[in-house]
Structure formats: structure tokens, C-alpha cells
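Structure provided below as C-alpha cells; questions to follow.
Apart from one protein chain that is not included, each protein chain of the complex appears where it belongs.
After this line comes chain A, so read on.
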Amino acid sequence: MRKFSSFISQKGFLFKLGLFICAFWIIVVIFAPLIATHSTTAQELSIRYQQPSFSHFFGTDELGRDVFSRVMYGSRISLSAGIITVIIAFSFGIFFGGIAGYKGGKVDEVMMRFSELIMAFPPLILAMVIAAALGPSIINSVIAMAIIWWPNYARLMRSLVISLKESEYVTASRVMGASHIRVLFLEILPNSFGPLLVMATLDLGNAILMFSGLSFLGLGTQPPTPEWGSMVSDGAKVIQNWWVSTFPGLAIFSISIGANFVGDGLRDFLDPKLQKE
């Protein structure tokens, strides 16, 4: 890898902010037990709906649980569910779309019609059906989300491959006797990473939100496990006690925007043309 540190210093404020946010959440995920001030599940009805204070930084929810500690612990489940969903969808999508775009013709037709079949369903409903059929659990929800998500990556990858496979450096590689697999993975894939990466970082926030939707419906995490999405929906019922949903909502917001800033910067890092000497 080229000097990543010098690259960071060249990049603008947004990329640094994104890195800072991501680093912050990684630390939180690792050290959640040390950061949390209270138990995430201990209920104390006498102090329900307390405003944020020094004893409860983010206030308390309807069962008197500490919102701050629950947001910190919630990062573990929300982030890993979001990241794993995106990784599975990303990997399968680029593989599927890469083959469809590269092969073209009938193979492409059949493969893309299949991906459109999945996209034709309302995403959350299809995810619900799959997750319900597999049985409610975190892993099954992640699988269900990956199943409905990969066609996005497949379509993007396919369009990138179709435009890149006509390029002269691909022809050069073919003339030198390179196999199709080699051309696809060594010549085309590295040149299509930029848009894919930006899409993946944008999707991270969406995946966390959908996972919370599934949890809300009782298919992802089960109460009382702390998870950002279900915390937001809990708080939505009592909007006058704004802190209950605002803080987990801010957490989702910050990680989506942070990941997106980083993705945007990484795209520039991966493109040698955009780097200054």
C-alpha cells in the first residue's frame, strides 16, 4: 500500500471527520463494558423517562434503563449486523453481476431477470418473509437482508463490467493470452471498486436501519437486547420524551455519515489519478 498516512493529511476535513467517527465507534464496540455506566437490562420503574443528567447521560427509557449504556452496547449488534450484511451482499453481488456483465447475451439476460425478480418485491416485506421462514435470530435476519440487498451490487457491477470490458487494456490482456477469470478479477474489478465502495458505505446506514426494522417486528434481536433500531422505535411512541429515540438515532446517523465520508475518501485513495504527488 502507498503511504496511507500522507494520504490522510492531504485529504479534506470530511474524510478526517469520517475516520474519527469510525474510529470512535470501533473503540466503543470493543470497550462497551468499560464505557457503559449502568446495566443495559436492569429495570427500575421508579426512574422511568428521566431526562438526561449526570447520573444518566442520555436519560432513561420506559423501563428505567440507562439509554447511554444501551446505545454503547447496542453498537455491537447494530454495527456487526450492518457490516456483515453489506459484506455478504457486496461479495455475492459483484461476483454475480461480474459474470452477467462479462458473459453478456443469454447468460446476462437470465441472471439479471433473476436479480430483478428479487428487486420486484418490497424489500422489507421480503426480508420479513425470509427471516420468518428461517426463524427469528440475528444471523437469520442478516442472511435475509443480504438476500434482498445483493441485486443492487450485481446491477452496479454489471454496468461497470459492460463498459470496462470493451476497454483497450482488457483487449491487451486478452491478446496476451489471459484467461477470462484473470481479466475479470485483475483488470476489470480493481477499476470498478470506486463506485462499489461508495455504494457499500452508503448502504451501511440503510442496512442498520432495516435490521432495526426487522428487530422491531420481532425478527432480529429480541428484547431486552439493546439494539439501535428497536430503541428508536421504542422512543417513537413517547416523542415528548425526546431523548429515548434521539440518541440511538444520532448513533445510526453518525455511523452512516462517517462510513460514507471514509468511503468517499477511500475511493480517491484507490484511484491513482486523484492523488497528488
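Points to keep in mind about this one:
In the analysis below, a residue touches a chain if its C-beta (ideal position, glycine included) is under 8 Å from a C-beta of that chain, and two chains touch if they have at least 3 such contacts; residues count from 1.
As a working rule, contacts and distances are computed from a predicted model.
Here one chain is missing from view; checked against "Peptide/nickel transport system permease protein", "Biotin-independent malonate decarboxylase subunit beta", "ABC transporter domain-containing protein" or "Aspartyl/glutamyl-tRNA(Asn/Gln) amidotransferase subunit C", UniProt names that protein "ABC transporter domain-containing protein". From the set A:Gly12, A:Gly104, A:Pro190 or A:Pro223, the residue in touch with the chain omitted from the display is A:Pro190, counting the whole complex. The missing chain, though absent from the display, is touched by one residue of A:Val29, A:Ile88 or A:Ala178; that residue is A:Ala178.
Chain A meets the missing chain through residues 167-169, 171-178, 182, 187, 190-191, 270-273.
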